[in-house]
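Quick one: this structure, given as structure tokens, is what I'll be asking you about.
Note that this complex is displayed minus one protein chain, with the remaining chains in position.
To keep things simple, chains are lettered A, B and C as they appear, and every chain counts its residues starting from 1.
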Amino acid sequence: MGTTKEWIAMLLAGGEGKRLGFLTSEMAKPALPFGGKYRIIDFALSNCTNSGIDTVGVLTQYQPLILNAHIGIGIPWDLDRKHGGVSILAPFLKYGEEGKWYRGTANAIYQNICFIDKYDPHYVLVLSGDHIYKMDYSLMLKFHKEKQADLTIAVIEVPWNEASRFGIMHTDSEGRITEFQEKPAHPQGNLASMGVYIFGTEILKQYLQADNERAGSGNDFGKDVIPLMLDEGCRIFAYPFQGYWKDVGTIESLWEANLDLLSSENGLDLFDRNWRIYTVNQNQPPHFIAPGAKIENSLANEGCEIFGEVSNSVLFTGVHIGEGTVIKDSVIMTNVRIGRNARIERAIIDENAIIGDECLICSERKDPPEIILVRENMILPENSVIRTTSP
Amino acid sequence: MGTTKEWIAMLLAGGEGKRLGFLTSEMAKPALPFGGKYRIIDFALSNCTNSGIDTVGVLTQYQPLILNAHIGIGIPWDLDRKHGGVSILAPFLKYGEEGKWYRGTANAIYQNICFIDKYDPHYVLVLSGDHIYKMDYSLMLKFHKEKQADLTIAVIEVPWNEASRFGIMHTDSEGRITEFQEKPAHPQGNLASMGVYIFGTEILKQYLQADNERAGSGNDFGKDVIPLMLDEGCRIFAYPFQGYWKDVGTIESLWEANLDLLSSENGLDLFDRNWRIYTVNQNQPPHFIAPGAKIENSLANEGCEIFGEVSNSVLFTGVHIGEGTVIKDSVIMTNVRIGRNARIERAIIDENAIIGDECLICSERKDPPEIILVRENMILPENSVIRTTSP
Amino acid sequence: MKDVMGIVNVRIQDDIIRVLTDFRCIASVPFGGRYRLIDFILSSMTNSGVQKVAVFTLHKYRSLMDHLGTGKSWDLNRKEDGLYILPPNVFYYSQTSYPGDIRSFYSQMDFFEHSKQKDVIISPGNLVCNLDLREAIAFHRKSGADVTVFYREDAEYEPDFPWKRKLKVSRNNRVLELEEEPGTLEGNKVLVEIFIMSKLFLLETIENSILNGAGDLFQDVILKDRDKLNIYAYPVRGYFAAINSIKRFYRANMDLLNPAIRQNLFFQPGPIYTKVKDEPSTKYATGSNVFNSLLANGCLVEGTVENSILFRGVKVKKGAFIKDSIIMQKSEIEEDARVEYAILDKEVTVSRGKEIIGRENGPVVIGKRKKL
Partner (left out) sequence: MKDVMGIVNVRIQDDIIRVLTDFRCIASVPFGGRYRLIDFILSSMTNSGVQKVAVFTLHKYRSLMDHLGTGKSWDLNRKEDGLYILPPNVFYYSQTSYPGDIRSFYSQMDFFEHSKQKDVIISPGNLVCNLDLREAIAFHRKSGADVTVFYREDAEYEPDFPWKRKLKVSRNNRVLELEEEPGTLEGNKVLVEIFIMSKLFLLETIENSILNGAGDLFQDVILKDRDKLNIYAYPVRGYFAAINSIKRFYRANMDLLNPAIRQNLFFQPGPIYTKVKDEPSTKYATGSNVFNSLLANGCLVEGTVENSILFRGVKVKKGAFIKDSIIMQKSEIEEDARVEYAILDKEVTVSRGKEIIGRENGPVVIGKRKKL
């Protein structure tokens, strides 16, 4: 009945998501809308709740207003707790110091050691708010304890051609990590770090301190802290994860991740009542499928009014689709209004955009695939055409 | 039934309170404990609620963790509202920009114009979280409208010898401000700005923009924006406030403000049920006055256990005072434990300090008055003596 | 509107809308895909700036309590005022018949006395409407009426007006005549069960009624004393239905398939709030076939849905066919089952191949958690 926690989570939510263009001009990547009604960070937060974690620090620094308003005191994730719950940790000025922004991922945690100390946990789970997946961290903690590890890193097999985007590891037969390469140009393996770490609290603090004192360190877990720990012979284990996991880095992969939800075997069942993904719920009437409308292999949300034809698409809350309009292979975000007889294919239409009658938005470039992004609040007059064709 | 607000408040809560020493090493000045159970910011927040304001932006940047945890989503002040409520506004990184800390008071608001725009209010009330007072801002808004002012500044008469610490104004017979001097070395008047401003939203935005573009500006309301507006002939009026108002700048004035609560004619009646000061309430049993104990002209709070003698003092929650101990003219903060037969006079004992048996803490220096401050978590062994005497 | 108190007076109406009220009171009957009946009057009140609402309940109010919670969905979770659910004192109601609303009010006299509001607005819990009550309060105050009653011009459906009382008003809407017996007055203005009066008038009325044995605020006070009282009438505009029968319930739901009615009812003058739930997007499978229907979130549709309303989390399996029906939360229509002109309460299962077919004028109603 004491106040010590077994574990707490530190969720890194400061990412800019530079390759996402306009989408992240007013919000951090973890705040990006996804899957008809979620924001990406909902997955990590819901995983925490469902794994039995009741104390989460969310580290923000880039465009946090939407994230702050979304998270509040954590009510949707049941994280409004008497002891613990969710805390937003933005950079701040300290007594007698110059203000410092968070430099790397490790530095962000380093600057908030006082927060960790407040709860004095045995273990610290470090997460990224950028990823879409469902994972029971309590099983990983069990693994961490069984292996008597100093650090456990969740890993997933990625396609070889994408391996250079990730931290790649090599393990021995026991699962102990022998080598770690952050974003290697020529990857020797395809076992990628998911950016999910469990540390013993003392060892975490010790290495954050050491890393902070090393001149020239980028203060990043992947680039600096983990290699240092490996060098010094720490017991670092790889916890293999199977299932859906996506690091949404580009507009194309955001589009792809949304459309992944339409396949019934995607491994990310959002209908599972035993592992719900929580979010802030909107207050809108049920959506309406008009006489003459058609909707197939798609997601739709409350507040939508659909008079046209929708296939293989994801419609967020409050989308209006006019008569005669055809939507295919697209992601239409909150409160977008699309007029009559328009055609939209392979596109993401961002929040509150207005697309006039008879518009044509269509990407035919598939290799490399390209997705058209229509910017938030954009007003597209009647008969506009946005089109890309294969070169 | 639209979403436009008549007015919103922007509450500046980033102040370091440099002259408050240890007290503000881990929290901003607005977070300082006061009056047995409050934090200083509770006064401004409660004034907002009681004045009918339902949207408050709290601007933080210095040691905000305690403040963030205290404010949460504003439940204690009834500011957990569907539309509006309280938002913490910390400095953040913007798209394509270097991170900027808030420079002056005006710059802090300037960096959050997007927050103001979200609610599109007619008026913006700018407040400081550093002051202890009860004030009905709705009467000031009424005054502002009657005067058709561009800016209204709440003013109070201060003792002449303190005038140089404040922004001092001169008004004509109608109350229109003709001159404004920020912290004048040789004040010509004693009508001081309370740091409470009401602006028309458009004029505020216009002058924040202008100020931001002026090279060499300190981006401060008192030093830069208000003089600029005066120069350009804006209608600026002084709204006279009568009542208790205190800018707690030093350890001595914090001590004094606490002891002010003991006089029944202090003008800051905390028992008034029509203008309550709200705060986060602690869960502690009633306090106990033991057989043989004595308490007079003092405040005590839940969780205290008093076996000694207390007079002319303020005891925060959970204070333990041993048998035979005498406390006089002092402020004893949360969870302080004081042993037996100790004597404490004219001191502030900060949170969680432990004072051993037979200790003597006593300031006899009264001109200039000096108050002894015992630091947070300090453990003072038995028979320790901390004493200042008049030189 | 800080000085107006809302009172939602949930009467016992189990007999008129059976099955759906077997386990809940009328005010918490689900409606329109994700709402409960009480949401409409409650949202009307709070959108109009009313900050204190008392809900008088009689029985079967557990689902109502769950739904209302602390009133957060209506911004009524306030430190002062806000939402009050006032259940009966069981010993006052140990008689088998309901002694009338005045006795309910009387049992909460201290609640009224401790309230600071000047006027009260009293409504039943079964109205489907979206009202700007600020105008009504302004009208009431300007008129100096003892009581302002609401009425509907051009009453469309008789079932909306259980008292069937017509009224005649002067040019400035003072009530000149109010039918004692239904059917005696010409005209098309019919009384709606919403009243405005001062709290003082209400308290005096309660005190007097307890002394002289009057039990029902409308029947025994307003109607009986109509010639002594200064009564004004205020017109209800926009969509309006009072759910007093299964037929009316069915028809009012189907009215929502009309986009104009829907836009008006759900958004004008303010949004209708309800308790939100965690449901994913609704998923339409390849081969699904849906038209002229309203669907809440969390549904999984593989079959055909026409002219119907589906609440949250309904599953429509491959080959299943739903037409002209209302399917409540988490019901499941299995493969090749057929549902027409039916109202399915929560968590009903219609098994593979089974047919549930009602008539247009008499939809079949299936109770909660039934497996067919």
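Operating definition for what follows: a contact is a pair of C-beta atoms (placed from the backbone, for glycine too) under 8 Å apart; a residue touches a chain by one contact, two chains touch by 3 or more.
Note that the structure is a prediction, hence the values are computed from the model and not measured.
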{"item": "Neighbouring displayed chains - absent chain, whole complex", "value": "A, B, C"}
{"item": "Listed residues C:49, C:87, C:238 or C:270, member touching the removed chain", "value": "C:87"}
{"item": "Omitted-chain contact residue, chosen from B:128, B:253, B:301 or B:325", "value": "B:301"}
{"item": "Candidate in contact with the missing chain, chosen from B:165, B:235, B:276 or B:340", "value": "B:276"}
{"item": "Among B:289, B:326, B:360 or B:378, the residue in touch with the chain that has been omitted", "value": "B:289"}
{"item": "Hidden partner interface residues of chain B, rising order", "value": "35-37, 76, 261-262, 264, 270-271, 276-279, 281-283, 285-302, 305, 314-315"}
{"item": "Missing-chain contacts mapped onto chain A", "value": "1, 78, 80-83, 278"}
{"item": "Touch residues of chain C, complete complex, unshown partner", "value": "58-62, 65, 69-70, 79, 85-91, 93-96, 278"}
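FYI, only the chains that are shown with their structure count from here on.
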{"item": "Two chains sharing the most contacts, counting C-beta pairs only", "value": "A-C"}
{"item": "Identity of the most central chain, Cα criterion", "value": "A"}
{"item": "Chain whose average C-alpha position is farthest from chain C's own", "value": "B"}
{"item": "Between chain C and chain A, distance of the C-alpha-averaged centres to the nearest whole Å", "value": "42"}
{"item": "Between chain C and chain B, distance of the C-alpha-averaged centres to the nearest whole Å", "value": "48"}
{"item": "Shared-contact residues (touching 2 or more other chains) in chain A", "value": "none"}
